[in-house]
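Reviewing the structure listed below.
Just one protein chain is left out here, and the rest sit where they should.
Take a look at chain A:
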Amino acid sequence: MASNSSSSTAQQRLRIIAGHLQKRPEDEHPSVAAQECKAETSRSNPSSATPVPKRRQEIMKWNGWGYSDSRFLFNKKGQAEFTGKRYRLSGLILPSLKDWFEGTFGANLQHKSPATPTVNLSAVAPPDLNEPFVEDLKAAGVAMSHDPEDRVFRAHGHCLHEIFALREGRIGRVPDMVVWPSCHKDVEKIVELACKHNVCLIPYGGGTSVSSALECPREETRSIVSLDTSQMNRILWIDEKNLTAHVEAGIIGQDLERQLNECGYCTGHEPDSMEFSSLGGWVATRASGMKKNIYGNIEELVVHIKMVTPRGVIEKSCLGPRMSTGPDIHHFILGSEGTLGVVTEVTLKIRPIPEYQKYGSVVFPNFQQGVACLREVARQRCAPASIRLMDNEQFQFGHALKPQVSSIFTSFLDGLKKFYITKFKGFDPHHLCVATLLFEGDRGKVLQHEKQVYDIAAKFGGLAAGEDNGQRGYMLTFVIAYLRDLGMDYYVIGESFETSVPWDRVLDLCRNVKERIVRECKERGVQFPPLSTCRVTQTYDAGACVYFYFAFNYRGLSDPVHVYEQVEHAAREEILANGGSLSHHHGVGKLRKEWMKESVSSVGLGMLKSVKEYVDPQNVFGNRNLL
């Protein structure tokens, strides 16, 4: 017995030592990480996955989308190419983009509208610092900066008017300083001091807002402090029994997914902005991911949220999967858009990485048939991880982004496919549209599922159009944001916006909003018909999410941004008049505030206001979003 027990103790010891040796330098290991709040050392290690440095401008554009090394341009031969090495499209030539671009917008490569190359630092107002606050913060050891570049970077999201102004070198009100908390405790300290010294805090996650949520309110007279959560980016623990992970809210989507993948898990939450957007941002805007059909939207993914408010920390007492304890307090936090506090830690559901993934695509003779098919798929509740339907304009746009084909054989095959669809099947190339699909799960089930969906599609005249088209469709969602910057180099401005709408109104809403855009542009003197296109990006039991892209050539307009804003405003009015919602996942921010009362009734708005009043009577979280 004794020897027995001693040998088992020895083995146990060995295991523990082995465990220590195997331990990776990253601090995601549950037991240790929780205590290592101030572990600056581990973070300074360049091999650790922290692609979001404090000085973001070192790797990201200060006046455009994404990484500095990745951008579209027209080379000397007039061919479009995508620079860098990060994406599948990187380094490739896109031969048909120029013709599409010129043909669609009436643009001309001779007519350039280049951006100001560097930040004009003299245009940045000197910081209005609240000295006692700064002193106290220093004492607490929180990282901070009032470098103009840091401040400018955090004064905007990616609305058209924000980027347009930066490109022209115009800089409005910017935060007076930036602070980088590294853990929940830091945030508590910052919020406490902010209340004490009455400064305005604006939480900043990934900076991908498209609702003017990050704009500093003009009327704000206090010192504005941007609270950048990017350094709170650790997975604190993973609970394999319950399939949950506890994560700091500053982590950005791609890091979260990559790190979970390394452990064999994923959240499955993939909004189009997931390269840059943060967990806290998702919670604060009620984000939606491409694969929500399997994994759910953010509100279905969160199990527990911790938020620091001026009143203190709000959180639930347990990790129960569902509770009946009055209105769900999570729903005060979800979508609060930084008006109530800072989300610091979130417990999320996780799933094992799916065994098998398969892309697919279906071509429909027209948009109506496509929508009818998506509706049927939703009715049968057999939507794949993702199913998206592009209209004809977007289908053509997608074609314009096809890279140069490497072999004659591929181009021959493409020709043959086109012939089959347009001539043999009689699809009108000016009406046909395409749905892209993504299936996930175990292999057998995926194949079965795939068949079911293609069978439904066939009933609506849909023809399977291959994995490639599907995969390219999804890849494009990541590069499309880069394309706007290219357009802006040549007098073309544009943006996307979204809504959700009951099934029976999808077609009417799409048609009316697209037409309204065309008409408003014409009435406001836009010389060339705009690109006005849409796609259905999510299906639900009772409706769908619809995404609009809208862009136009602004040559000849004295105030293009104003025209743009008027048209977008009109488009939103049209959406609301056609039974669409104010937003499906972008949020309200300051851009869509004026419609809040109409959207949620004045009692509803009053409820939200009274929560704000209780939680933050001083309006420390003074970004003035939402309400």
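Simple rule for what comes next: a contact is a pair of C-beta atoms (placed from the backbone, for glycine too) under 8 Å apart; a residue touches a chain by one contact, two chains touch by 3 or more; residues count from 1.
The rule we apply is simple: contacts and distances are computed from a predicted model.
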Its UniProt record identifies the chain omitted here, from "BHLH domain-containing protein", "TATA box-binding protein-associated factor RNA polymerase I subunit C", "Carboxypeptidase O" or "Dihydroxyacetone phosphate acyltransferase-like", as "Dihydroxyacetone phosphate acyltransferase-like"
Cross-chain touch to the chain not pictured, restricted to A:I305, A:L401, A:L509 or A:V526, is A:L509
Touching the unshown chain, chain A contributes residues 504-505, 508-509, 511-512, 515-516, 576-579, 598
